[in-house]
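Yeah, one chain of the complex is gone here, protein chain that is, but the others are all in their spots.
Think of it as A and B in the order they're written, each chain with its own count starting at 1.
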Amino acid sequence: MTAVGFVSYAGELSGMPPAEALRRAHEVLEYCGLGEARYRNVETYSTGMKQRIKLAQALVHGPKLLLLDEPTNGLDPRGREEMLDLVRSVSHGRGVNVIVSSHLLPDIERVCDRVIVVIKGKLRTAGTIKDLKKLAGQPADVELREPNVAFANMLMEKGLTVTPPKGNIYRVQSELPPEELLRVVQRTALESGAQVRGFETAVRTLEEVFLEALTA
Amino acid sequence: MIQIENASRWFGQVIGVNDVTHTIEPGVTALLGMNGAGKSTLLRLITGQIQPTTGSIKVFGNEPFANPEVYKRMGYCPEIDQFYEHKTGRQFVNYLARLAGMSAAEAKSRTDEVLHEVGMADRADKKLAGYSKGMRQRIKLAQAILHDPDIILLDEPLNGLDPVGRREFMSYLHTLAERGKTILVSSHILFEVEQMTKSIMLLHRGRLLAAGDVSLIREYIDKYPHRVRIETPQPREVAAKLIQLPYVLKVEFDEWRGGIELQTRELNQFFAFLPTLTTEENFTITGFSSPDNNLESIFHYLIE
Partner (left out) sequence: MSNIKPIADLSYRNYDGPLKKPGSRWWVIAKNGIRIALKKMALWGLMFVSAWYYLVMLVVLFFVQQITSSNPAGAQAMKAFMERLVWPDQFLHGFSYAQLPMLIIALMLGAGSIANDNRANAMLVYLSKPCDKREYLFGKWIGIALPILVIMVVPTIIFYAYGALTFREYGFLKDAWLLPKMLVIIPIAAIFHASIVVGISSMFNQARNASATYAGIYFITNFFTLLMGGIWASSRGETPFPVKHLFYASIDGVLIGACKAIIGTKGSAPFGIQSQGGMSQVPAPAVVPILGVALLISVVFVLIAWRKIRAVEVIG
């Protein structure tokens, strides 16, 4: 079947009148980025296009709730980005609610606002992503150009808690407000000969949230 | 040690890989590229399933094509997901162990070891047809390491694994790498690759676009100067100060998140200068980072 044929068939199966289904199929295919390939046979599509046409047929009848199961499965990086952007733009401000089920937590962070962690059939954690990622006490992740032991030691002498580095990144804890902490860190770096390449409020990654929920 | 020298392979008029030259050292190397870039072809060339049309591929100094001596030292974990569904996991791995030439007793003990290493020891006695994706991936890895190969090639190994499984798999690969093995991983999922290794090979339409350490590659991308984000409640003042630096090329104001984003070619000089803003001149800065110093940006820049 052609892509338009397939999507309008899906639309008709959802109950749309045939004329509306065809019109809407064109619209939705254009939106999903398949505008140029819409008269081609679906069997000739690449994996990325097939994923997008699956999204198109799910959207054609204007649902208010969209359920996506591993939407980026099999897609290369560019396809993945496009798919995630599509999903995000459908959900925000259009009145469509989206539930995404996925193993790829950075994808979820990019697209979703809330997350539910289900382990062995039980709900373990739920909440907005922003809240779940917050770490108590606002620690900072400091990235140096290369690891520097003197830097860590000097920070600890000044009364700050410093974790051993992951790669080039140290996690520093203190009660100081961020801009003060940044000053202290940069001063210490200058004194110890290190170069600070990044300073950000540390957050838990969603993966850490998941793993913590697992062991809780 | 895999040495690829000017290797090309085409199928009729379709080019698979085009004049690729690289040496893959021990450790974990990632093979990246869009769909159809030639990753599978390259893997098949290395595993000796096909021969290069021109150029050469040498694994440990020998050509891998139809060369059992080389096969003995290689393990391949392919992307395809077809097994003998009626066998159990243990039977399947055992069968492959026998095929590799082990005696019945050896095969049995080695199967047990390997299943234990991949974390399937307790679940290996169910039929493969009922396995989840993650379990199948582990069985694939198990059969790849049966004969303790020196080179392991994995095509999309983390596909379908949950975060726990992914962590375990990656740490296992690291263990193998520390033992001195050469591991080549082909994957689409860039943030996972980032966690695994710094050494990549990027293929695009058959050609080797970039190979080596990720940060080194970033240095060489001239077309896209480094971006730096600075979060500050005083964006205009900070920007006014930074614009005066000769190596700052562009400053943008981020209205939505508050803060500025600038582009510079000299990352070192810039970060050497930045402390003076806060320590000597008392500007308020609450954070800064290099948003495009990651694999995804590199991929984006090189492929676009």
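Convention: a residue touches a chain if its C-beta (ideal position, glycine included) is under 8 Å from a C-beta of that chain, and two chains touch if they have at least 3 such contacts.
The structure presented is a predicted model; accordingly, all values stated were derived computationally and were not measured.
Student: Determine which one of A:G15, A:G121, A:P164 or A:G193 touches the chain that has been left out.
Tutor: A:G15
Student: One chain isn't shown here. Among A:V4, A:L34, A:V60 or A:I129, which residue touches it?
Tutor: Of the candidates A:V4, A:L34, A:V60 or A:I129, A:V60 is in touch with the missing chain.
Student: Provide the residue numbers of chain A that touch the chain removed from this figure.
Tutor: Touching the missing chain: residues 1, 9-10, 12-17, 20, 24, 27, 30-31, 42-43, 54, 57, 59-62, 64, 89-90, 94-96.
Here is the rule we use: only the chains that are shown with their structure count from here on.
Student: Can you compute the centre-to-centre distance for chain A and chain B, using the mean CA position of each chain? Integer Å is fine.
Tutor: 20
Student: Contact residues on chain A for chain B in the complex?
Tutor: 46-48, 73-80, 103-106, 140, 143, 145, 178-179, 182-183, 186-187, 189-190, 195-201, 207, 210-211, 214
Student: Can you name the residues of chain B that touch chain A in the complex?
Tutor: Per the touch definition, chain B meets chain A at residues 32-36, 159-164, 166-167, 188-191, 267-268, 271-272, 274-275, 278-279, 284-290, 296, 299-300, 303.
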